[in-house]
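Inspection log for the structure reproduced underneath, given as structure tokens.
Removed: one protein chain of the complex. Kept in place: all other protein chains.
Read from first to last, the chains carry the letters A and B; within each, the first residue is number 1.
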Amino acid sequence: MRPKDPQDTVQACSDIPLKTYYTAEDIPSSHAQRTNIAPGEAPYHRGFHPSGYRSKPWRIFQLSGFGKPEDENERIKFLLKNGETGFIMEHDRNTADHCYNVDHPEVLARREDVGLTGAVMQSVRDTAICLDGLPMDTSFGHAGGAVVQHAPFALAAYWAVAKKRGYDLSKLAGTGQSDFNLTYLGCVTKQQIPTDAGLRFNGDIIEFCTEHLPRWVPVSIAGYNGADTGLTPDQELGSLFANAVEYLDEIQLRGRIPLEVAARGCGGVSFRASIKIFEEACKMRAARLMWSDLLKQRYNIKDERVANLRIHCVTAGSKMAYQQPMNNLVRGALMAVSAVLGGVQSLGVSGYDEALSIPSEHAHQMSVRIQQILMEETGLTDVTDPLGGSYYVETLTAQLVEKSWAFFEEIQTRGGYLACLDSGWLHAKAEENQHKEFMQTESGEANIVGVTMAHDDSSPFEIDGFIGTDDAFDVALERLKEVKRTRHEKGAKNALKDLERVCRSSDNIMPIMMDCLEAEATLGEVGDVYREVFGDWRTPIQC
Amino acid sequence: MSDGTSASSPDDFTVRRALAKSISAIESGGPEALTIEQTALQQPASAHVLGITGPPGAGKSSLISALLPHALDHYGAVAVLAVDPSSSVTGGALLGDRVRMDYRHFEQKVFFRSMASRGQQGGIAAATRASVNVLDAAGWPLVIIETLGIGQVELDVMALADRVAVVLNPGWGDSFQANKAGLTEQGDAFVLNKADRPGLENAKILLEQSLQCLPAATPPRVFTTIATDGEGIPELWQGLAELMQDAAKNPHSRRRSEAAREAAKTQLIQDFEAFLASPAAGSPENAQLGDAAELLQRFYRQRD
Partner (left out) sequence: MPKRILMAKTGLDGHWRGPTIVARALRDAGFEVIMIGMATTAEIVAAAIDEDVDLVGLNVGGHIDVALRAVDAVQSAAPDMPIFAGGTIPPHACKQLQAKGLEVFPPGSMLTDIVDSANRLTGLSAAQ
């Protein structure tokens, strides 16, 4: 977007007015003194490590999966073969996100949709198929379980498979995410447990990992999911830290594990890398600085391994257009550049077919290739924090920090992050922003190439949406019957009874969840226990 | 089988659509609306009408959803008219009450209609009264009206319903201080919903105090509920069912009195005559009854 007159005001997405150029005077004095701090030193805005990507390239980490567990397995292997350096499992939203089996009436009514956006895994047997031959012991694995109510099940399934394969849980590295933004703000599920029960789950996961899986990132807050729902970068940051303090305060209240350990667990987060390159790079820098300050000031934690935030980034799916999808290769690359300039440790690039369907094999391959090109050919990795000291970047970083803390405080005055989900306040913020953004494109104030301008496309490549498999539902239904027929029924039923008892108590839910998975209890049965014990969240939005 | 209340076969759809279309015709106004209401008023009143009012967000829709299974057990079929505000600028509206419904109950005989207020003050739409009469004539034994409750509690529903429940939340005293007197006089039952929120005890005391000041021999009952968990719902239904029974036994105590129906009839005839005298009556599109009225007639015949 180019202003009509060069002197017209131009705003960053975070509603910060931008000048035509910056000088040393613009950098707030409180921040100016920090510009000489080296990367790898607190407050880490300049990077996680002095030698940055020279010592450790970012992880190539793509969301992947659909269909039957074996379809997902095949796609993950394809990505690993093409150069992915970690792997992410993706679960079917009909079943996993709702903790339903495929024979639930809501799912039966939409059977063709099963497997469209992730594989169906209703028991540990399915998870084992999905993980067949995958490097669980040497690779950073994302077990799925991005949705809070699904996380205990998904994690226990992953760990149960690892155990069965003889891996030492204490050496296992990975995450399950368990992110509130995803289904309490972003994609609100038809049914899910209330936020307080979700907080309890996440507290339990953090405690359980502390004891049994120290290398696991127990929960990973996804600013991405807030941002792509409509939160501005400052709001993405403010709400992410407001979310983090919910976890840390909960752990502190419980008093069962050292807070430093929990803070380390919460310090692996994800952000969106969107298309405004400098603002996004500043956001990553601001994020590290804020985390370090938050831990020091609120919890008196200074341990550098804890205060050094670890960031995974995903390029903004919502910036990927339906029209002229090849343009998205360029957008993907540029958004990835913003993340790399911001010094993130892990990255996923959206497919060029993002707005059409989940990624095709080729789109997925290109997402990896983009990252490989940036890593190998461009020199982006040569120097740590290459933007450091730029008048503009340092000023915007400082302004973002300030603005984000203000949003954080606003959330606190409204009872905290979870209360703002319950009341719908965050949803309203997101909706307002996206409405504004939409109106800008409708009015011609902002342009999207191939959508609002440059309509002529002479690409010889017609792209259509990826169609996965059409047997995911049938196979899942068969397998559900099979597991119920051949499992040790009494063992499964007893485990579920114990689960109900533990859910009603304040004991940690994870040990019994492991038992449930090992006893081959199924997803829907576990969900039924939740629904019975916790009831449903009151969705604040009317859609 | 075609009693007009369920819609499971294409034939049922036709009948049900006739009912829905007659409500649309009422909303559109004009001669068709008058004819429809007039036809409806020829049937004796037999439906029980329950009003649910209270400020926006108090949980009226959620309560109706939670009450539905009980109401269905009791009445066999339930119709709901849910009113939401229209924008005074554009005339458009977002009608979101259905989102709160648990559709599992809709497998039984539930007719649900969202209505925009279309500029009408007083918490209901201009068409709500006639719609109640049509639903009554069509054999729906219970009609629940949800008011829009903009800003303050709305009172027009009182003249339409046999009994009215006012829904409030903990903290109600703070925002409804000014309106308290009017409000407390209007409810036959009070529901403190969102009992899971802080301030319940205070709110209850405040409310009971102001209800005690009423001239009535027995002050209206106060129920506490959590609509979204089902807590207190059986008790609330029990109380409401008793109120409705009481209304049925003592017709004179119904807010929706026979006199009001008679007044409506007179009004209708006047409106109709005024219309016939107007130039619009001669226009070709008004020369005959519309589809809706015709279908409705057919529907009445089926019912008899």
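Note that a contact is a pair of C-beta atoms (placed from the backbone, for glycine too) under 8 Å apart; a residue touches a chain by one contact, two chains touch by 3 or more.
The structure displayed is predicted, hence computed values, not measured ones.
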Option from A:D303, A:D464, A:D507 or A:E532 whose C-beta touches the chain left out: A:D464
Touch criterion as defined above, residue of A:N82, A:S139, A:T381 or A:Q434 at the omitted chain: A:Q434
Selected from A:R75, A:H98 or A:R272 as touching the chain missing from the view: A:H98
Hidden partner interface residues of chain A, rising order: 93-94, 97-98, 106-107, 109-110, 112-113, 116-117, 183, 186-190, 229-230, 321-323, 355-357, 430-431, 434-435, 438, 442, 448, 451-452, 462-465, 467, 541-543
On chain B, residues whose C-beta touches the chain left out of the figure: 7, 10, 13, 16-17, 20-21, 23-24, 27-29, 86-87, 90-96, 98-99, 103, 106, 111-114, 116, 118
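Keep in mind that, in the parts below, only the chains that are shown with their structure count from here on.
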CA centroid of chain A to CA centroid of chain B, Å: 45
Residue ranges of chain A in contact with chain B within the complex: 535-536, 538-539, 542-543
Touching residues on chain B, where the partner in the complex is chain A: 62, 94, 96, 99, 228-229
